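Moving on, here comes subunit A:
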Amino acid sequence: MERNLMKGNEALAEAAIRAGCKCFFGYPITPQTELAAYMAKRMHKAGGVFLQAESEIAAINMVLGAASTGVRAMTSSSSPGVSLKSEGVSYIAGSDLPAVIINVERGGPGLGGIQPSQADYWQATKALGHGDFQLLVYAPASVQEMVDYVVKAFDRADKYRMPAMILADGLLGQMMEPVTFPEINPNAYDKSGWAANGHKNAREHHIINSLYLKPEELEKSITDRFKKYDIIKETETEAELYLTEDCDILVCAFGATARVVKSAVNDARAQGIKAGLFRPKTLWPFPVKEINEAAKNAKALLSVEMSMGQMVDDIKLAINCSKPVHFFGRTGGVIPTPAEVLDEIKKIGGNL
Partner candidate 1 sequence: MAVVFERPKSLIDIPTHYCPGCTHGIVHRILCEVIDEMGIEGDTIGVCPVGCSVMAYDYFNCDMIEAAHGRAPAVATGVKRTNPDKYVFTYQGDGDLAAIGTAETVHVATRGENIVVIFINNTIYGMTGGQMAPTTIPGQVTQTTPFGRDPQLAGFPVRVCEMLSTLTGTALAQRVAVDSVPHIREAKKAIRKAFENQKAGRGFSIVEVLSTCPTNWGLAPLDAIKRLQDEMIPYYPLGVYKDVTEGVFENVQGGNE
Partner candidate 2 sequence: MAKMTVITERCKGCGLCTAACPKKIVSLQKEKRNKKGYFYAECTDQSACIGCAMCAMMCPDCAITVEK
């Protein structure tokens, strides 16, 4: 299989096109702009649509329009832009539409900075818009995983008729790594039962809608969606477990941070400290079973994040606070070093 050296942002775009994405609507923002630029170059050759929207809000609503007709659609942005998209994401979820949203995170709040961050974990997994809903959140840790999870995000978005997000960060978006593009034969999901693409006088009219004025009807639409979420929680969790079988200290990290942590875990092992790595690849649904398996012999857990500590809450919930959960993070665009993480591991190890 052909190996290409590609930037993360460009690999995301190429993979999306190969996964059958037929349109991209976006707005320039650092550090994801290469993705849009790549789409502008490639999309028309692939027979699709590239359009630079007047705003992030317009872009996500263009995605809603295209997705309503049954077409695979995506948008990408970075943290401040994703905040603007939250309105549209809520409507997409409420209208049961498939769509893929990419967040190449940078530091916040406000305009923040343009260096890598993971401070949108809460936003992605808990509150990307108003109302009761979830979106699938994938956290790749390499350029190759960017490719693999974009393909999966489109597939699962279609399968479950819901929005799916790739939560990357500026580090992954900007780094270059060799990638291979697997032979992709996108699953063809039958959308003829709901897509609003013109009824051709051959069926009843379809309505794409998120409005329910009767509370009982709105409640039912939500509880039905949550039944779907229950199935997803059972079947769609993914995680990497590294040296966890005998570990005393389970270090948890996702995305680019997990690569730093893996180095630190190796260094700790070299010094005789039994450390292991738990890396959730799906942030929603959070891999609850997997972390409990990884933590079964651990005496303490440590969450390492590029934020002031967000995933750490989910870790405590997942293990039901049965063990001490520590936190170490750098934020504002600062990337933690393996040495800093090793220091934290040692600190915890000394107190076990």
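A word on the picks: all candidates are chains of the complex that A comes from, given by their letters.
The rule is simple: contacts are C-beta pairs under 8 Å (C-beta built on N, C-alpha and C of every residue); 3 or more make two chains touch, one makes a residue touch a chain; residues count from 1.
From a predicted model like this one, the values you see are computed outputs, not experimental measurements.
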| item | value |
| --- | --- |
| Candidate touching subunit A in this complex, from 1 or 2 | 1 |
| Parts of subunit A lying in touch with candidate 1, wherever the complex brings them together | 22-23, 25, 49, 51, 53-55, 57-59, 61-69, 71, 73, 87-88, 91, 95, 196-202, 205-211 |
